[in-house]
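The structure under discussion is supplied below as structure tokens; questions concerning it will follow.
Here the complex is missing a single protein chain, while all its other protein chains stay put.
The chains carry the letters A and B, assigned in the order they are written, with residues numbered from 1 in each.
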Amino acid sequence: MNFFLTIILDGLIQASWLFIVALGLTLVFGVLKILNIAHGSFYALGAYIAATAVTMVAARGLPPSVGFVAMLLSVTLIASAVGLLLERGLLKMFYGRDEVVLLLVTYAVFLILEDVTKLIWGVNPIYATQPYELFGNLEFAGLYYVGYDLVLIPISAMVGFAIWFGLNRTVIGKIVLAVIHNEEMSVSMGVRVNRVYAIAFAFGVLLAALAGALTAPKISMQPGLSSDVIILSFAIVVIGGLGSVEGAAVGAILVGLARAASVHLMPQAELFMIYLIMAAVLMFRPEGLFKRETARRI
Amino acid sequence: MDRLWRTNRAVLFASVAATSLGLAVPASAQETFKLGIVTFLSGPAADSFGVPARNGAQFVIDQLNKGSVPSPYEKVGFGGMKIEPVIIDENGGATKQVQELRNLYQRDNVDVVLGYISSGDCLAVAPIAEELKKMLVLMDCGTPRIFEEAKYNYVFRTAAHATMDNVGLVRYMKAKNIKMESLSAINQDYAWGQDSRADFVAAAQQLYPNVKVQTDLLPKYGAGQYGTEISALVGAGSDVVYSSLWGGDLQAFILQSVPRGLSKRSQLVFSAADHVLPPLGDKMPDGTILGARGAYGLMSQKSPLNDWLFKGYEAANGVYPVQAAYRSTQSILGLKAAVEKAMSKNGGKKPSTDEMVAAMTGLEWPSPGGLIQMKLADGHQAIQPIAFSRTKYNPDLKRVDLVDIEYFAAECVNPPPGVKSIDWIKGGMQGAKCN
Partner (left out) sequence: MKMSQHPLVMIGLVAAVTLAGRALPTWTLSLATIAASNALIALGIVVLARTGNVSFGQGLFFAAGGYGVALIANAWGLTDAVAQVIVGAACGGLLGLVIGPLIARYSGIFFGMLTLALSMVFYGALVKSTALGGSDGFNVGRPSLFGMSFTDPREADFMLYAVSVIVTGFAGIAATILFRSEFGLASLAVRENNLRVEYLGLSANRIISINFLIAAIFAGASGAFALMAQRHIDPQFAYWTTSGEFVFVAVLAGNQSVAAVFVASMALELVRSFSNLYLPNTWQLVLGVFLLGVILFLPHGIGSLWIRDRRKRRISATAPLTAERGAAP
């Protein structure tokens, strides 16, 4: 019994940050129809910014809780600014082109950001471990868990709920949903789609960066952080269904649990697990688990 | 079509002309020695290995060009010729490296290429250098396969391969009476991790015949988050947890596992972990057993050469040199010894590739990490001494000190010529000469 609880807990911890990353990816895809390869770079950007903020706070002798707050605030500010700037300054020029072209534009952004983060932060690993000790340790099922890891689970649930609430229960959210479902119709109803694009993209960047910031205290920041995150979050979004909030949640939990189960039960299979699930979902439910009915053009 | 093809050609010729002009500027080719250096400047291996290796190479080349290296390397540059380095990034995969190696030899006309950290890159570039009949010095990569599966004339490796890291580690544990009835392992799921794991387990089964392998994890290279793996390792509660993780992965593993009590439940042993000590500081648990792939850094033995590198590198870079810096240093010094040996035979001319190859084969030279001997693979593969130790945080200096250091002679931890590494270990490590 304890064994299975361990798997579930490990899986949920894994799923918590993955969910936030995937949420950003799925939002950007839903609204802008861009599969954003640079999404992982924004994750890395968030992690680096968080590390800088935490280090600056710690250098002034302030407690780690201040560092935690400072890290979330600075990431929110910088990431939204970067998101708006990129959307208005760059992506805007490519709207109306093929999805593949847009995908390649984000790939170019990925390459550029890779070197830009290196120019700013260098190649030496950077830490921000102070907040990791913030919530102490907990004993559970005969194992020690770090409180910070466990706190991530409710935080990501809150983020998910906030996005869901924002989309379904506010006017702006309804407009965004309208653009997701039928852009042409929204335009004719007087929706300023360009503004929706900018907001959605900035939010996507923000979510990726936020996930980066939340994981920053437990990893070491260094070049190459981004490319792995992209492929994992792609898998989650494809499993859950592109453009669906619920799908991202279920996809993240599935991927987290699959990873945890394979590490505990058959470590050899870990590398395949996620791609196998992804291929299986695509085979049987090509639109993802949370499929939205779309009319077929004849 | 025609127009673009022409402009394209024009670009080609312009660039070719530019490179050949660039070469023509120094009046006589005798005065400089063009050395291609390939090391990771980006990607996950940059901070741990690539950049320290580059910094080490740059430091040594500056010092050699100034003629301020201690004996026996006082001569300026290589036998009086100034060294002109061409540094390129190793990141981007084997396909790219094969192409870049050709470019270095054929377009940039470098005399020798020195470098490579990734085993996959080493395996890929070695046959190309052989075909082009150009000298290639591999400085760091670990896999024994390079010379065990093929024979090369123009290719050398100036550092011992990964077998000694694991054989030496088990010998150290035995010497220090570490209890190991059960063993768990966590290694990256690619060749370095798989091979290290195989070597360690095989060597452990020789010296600890009753050892039981429990949890045996192979997470993805670059995974970065090990929560689940740590649960499994702590759950298993083995006497020893072995790992060949390195760089960011190793740092993340330590940061995440220490708060969860792994280092209290099991003895941690790391085969190549010295390079994470400067960044980790007091986050590294005391008593961890680790190796540095040689007698390097804080485990190096006192000598004028070592003092020169350690102090000079620290002054130039603000951090003491770790394994990769030592490895690039020892390969440049070895190349210098070979070039100068060849020049003493041909009357002081700039030596040809074949003259350098002949001089390098079977060469021995002193380095900051001890004596390097090209003993294996008909004089093309080096063996060297190695050291292991335990960590102890020093709050006064704010750095991790290494205590209980033990040295092993090169011939104690490396296979003799003509025997495959894994066969040698499984056959009981016959012919090892330990003091």
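Basically, contacts are C-beta pairs under 8 Å (C-beta built on N, C-alpha and C of every residue); 3 or more make two chains touch, one makes a residue touch a chain.
Keep in mind it's a predicted model, so treat the numbers as computed, not measured.
Q: Touching the hidden chain in the complete assembly: which of A:73, A:120 or A:187 does that?
A: Of the listed residues, the one touching the omitted chain is A:187.
Q: From the list A:31, A:54 or A:105, pick the residue that touches the absent chain.
A: With A:31, A:54 or A:105 as choices, the missing chain is touched by A:105.
Q: Could you list which residues of chain A touch the chain missing from the display?
A: 33, 35, 37, 90, 93-101, 104-105, 107-112, 114-116, 118-119, 183-184, 187, 193, 227, 231, 234-235, 238, 242, 268, 271-272, 275-276, 278-279, 282-283, 286-287, 296-298
Q: Given the full complex, what residues of chain B touch the hidden partner chain?
A: Chain B touches the chain not shown through residues 1-5, 8-9, 11-12, 15-16, 41-42, 86-89, 92-96, 98-100, 102-103, 106-108, 119-120, 123-124, 126-128, 131-133, 143, 145, 149-150, 189-191, 194, 221.
Heads up, the rule we're going with is that only the chains that are shown with their structure count from here on.
Q: Counting only Cα atoms for the centres, state how far chain A is from chain B in Å.
A: 36
Q: Quick one: in the complex, what on chain B touches chain A?
A: Listed in rising order, the residues of chain B that touch chain A are 41-44, 46-47, 50-51, 189, 215-220, 222-225, 227-229, 231-232, 234-235, 247-248, 251-252, 255-256, 259-261, 279, 283.
Q: Can you tell me which positions in chain A touch chain B when the two form their complex?
A: Touching chain B from chain A are residues 6-7, 9-11, 13-14, 114-115, 118, 123-125, 127, 129, 132-133, 137, 142-146, 149, 215, 218-220, 222-225, 228, 259-260, 263-264, 267-268, 270-271.
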